[in-house]
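All protein chains of the complex are present and in place, except for one that has been dropped.
Up next is chain A:
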Amino acid sequence: MSDLVLLLATGLGLGALYFIAASGLSLIYGLMGVLNFAHGAFMTAGAYAAWLTMGALPTAWPVAGRLLVGIAAGVCVGALVGLVVEVVLIRPLYRHHIQQVLVTVGLSLAGVAAAQGIWGADPRAVDKPVWMSGTTDVLGARLPNDRFVYVLVAGLLFAGLLALLHLTRLGLVIRAGVENRTMVEALGINVHRTFTVVFALGGAAAGLAGVLYSQYAGAVSPAQGGSLLIFAFIVVVIGGMGSLTGTAVAAVVVGLVQQLANYYAASGVGDLSVVLLLALVLLLRPTSLKGATA
């Protein structure tokens, strides 16, 4: 019983990280039709920004305080990178999907190379608050405390994005744009401004994911964003491009399947099982779990 509780909790924690990484990706694709392979580079940028910020702050500060400032820095850097990439590289290429893919793939590779060139290829350890390194007994299982943080942050992000989509004018334009962006423009709405905001939002979510994933891994490394991006893409495809709720459901399912398969089958089978799950969903429900609505 305690094993199952532990697996469910860690699976939820992993799913929470996947959701944070995938939410921005889903919004960007849903509204703009851009398959953003540079999303991993945004995560890496956020992670390194947080690591540098935490390192620059006085060591007399509590680690939790430095982490909070680091998260803020990671989110801001992610948003800034997203904004600049949209304005400089993506905007001239709307409706040129192949070129968009090439540009974002190139940016992703360049991001890894740049990080390696500046900070080296080896992982750099990140400070972790003592409480997040500890465990809490729940139903006989000792659950890692950091998983509670990931689930809490993912829940807050989900609620915040839902509120944005359903309670604000920007959200209304995004939901309409996911359905038919040409018609949004034909109603006199500057959809390109919305694209920029959504790309910046996606970058911010990616930056947040990068920081939290570095806490999960205990280190930052140049390729970290890329490995998280693979699972984020799988989550978005299973959940439905542009569907926030679908993304959340898929993230939880993927996290749980991965953890359970790793434990009950063999270590490493979890990744394979996620790919099989993706294939199964594409075969049985090609339109994904939730369809393509925001």
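Rule of thumb we're sticking to: a residue touches a chain if its C-beta (ideal position, glycine included) is under 8 Å from a C-beta of that chain, and two chains touch if they have at least 3 such contacts; residues count from 1.
Here is the rule we go by: contacts and distances are computed from a predicted model.
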Protein name (UniProt record) of the chain left out of view, among "FMN reductase", "histidine kinase", "ABC transporter ATP-binding protein" or "RNA polymerase sigma factor": "ABC transporter ATP-binding protein"
Given A:L27, A:V103 or A:V184, the one touching the chain that is not displayed: A:V184
Absent-chain contact - pick from A:L6, A:A79, A:V149 or A:V173: A:V173
Hidden partner chain, residues of chain A it touches: 169, 172-173, 175-176, 179-180, 182-191, 293-294
